[in-house]
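Can you read through this structure? Questions will come right after.
Missing here: one protein chain of the complex. Every other protein chain is in place.
After this line comes chain A, so read on.
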């Protein structure tokens, strides 16, 4: 049987991951022949790490996903700079910009999404491309472009106070730019945070040098000058970074007549309405996946690779448990679940801790001892454990306060005062020696710590108890003196 021809449209994080997962299951191409069409030249990179590139802490080279020659070594026909133009679902071919028609047994759309430029006057030219001094924050090229202008003191405005906009803003602040975030909604990250958390977050980021214009919309952009807002105020900007959401790149799928819902609709096998056409990543719409995140795309690639190679015909994608994590140095924010639940709602158990002065806020919504939603801001330990409990559906400890604070409060330090230490207390764990045994050894003639040690072996193991042993010897000597 000749291998099945799989054509992947899109050589980004989703498309290349799928090629990789296919080759992990079918290393020699016996089951599946893989062709990847990438519209943009240049290697695929890890978009999650772009805030680091923007902050200057990661190099562009360090975020590339696969080395030169990787595709060839893995029998993957990677065609960079080849744009897919049309799908002929009847003939099962995909046409490219250079006129070729590539036949497929299965076609996978992994075209991703493109940034949405708000319809603000002056932001984009007549052809829809960003105006001079306006850059979307989406690609590695965008990142390098912004980095080139991001010198200390340069005024830069970020449009959009969502996850990506705030990551960009914080990265630019690391570089010393004068950053202002313009956000049209009443509080930051409104999809993930409640009002109070949004306010605490704004305060925390302000301390890191980011300024905010919240609840304001950009009305007009003047290149080289800045933004005029809807309240008539002016924000200076040598550069405007747009992070106002994305839209799925669905052109090909729409032209092929596939059903849409903000993206190409797929089922649990990642199949579109056409039996030979699949979609994964940001271009796909599955009820259990949140677009814009890499984890759903990778989990989808895993499932689809099992299906396309036939190595796991039962594989199904059931959705991804999403935990939102802001990658912003100095600000630790995690959100999960439906966080806007009213804490007074009787159905759920909800706890809240608010410490805006120190940039801390915690909200924990529980049902049946399980985390249903949480916001953890400025509480890194609590964030880690809440996300772990949530992801793995593990019941949380009874001590809710400990969960809210992250680390359980340290237990009261055991009494180390030789006088008040209980007789039954173990002094030397390595040799199981209690205080009572030491006292007995003293009575039978031991006169200092060394002799106590020689008689009982206390302190001869790991040595941790030696200070306490000396203390006990001193206390015993003192008691003896008193008695005489």
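Basically, contacts are C-beta pairs under 8 Å (C-beta built on N, C-alpha and C of every residue); 3 or more make two chains touch, one makes a residue touch a chain; residues count from 1.
In this text, contacts and distances are computed from a predicted model.
Missing chain, UniProt protein name, picked from "STAS domain-containing protein", "Nitrite reductase", "ABC transporter permease subunit" or "Glutamate synthase": "Nitrite reductase". Which of A:259, A:395 or A:478 touches the hidden chain is settled by the complete complex: it is A:395.
The missing chain, though absent from the display, is touched by one residue of A:172, A:383, A:404 or A:427; that residue is A:383. Of the options A:52, A:161, A:337 or A:418, the residue whose C-beta touches the omitted chain is A:52.
Residues of chain A that touch the chain left out of view are 46, 48-49, 52, 57-58, 62-67, 295, 323, 325, 327, 332, 380-381, 383-385, 387-388, 391-392, 394-398, 406, 408, 411, 429-432, 457, 460-464.
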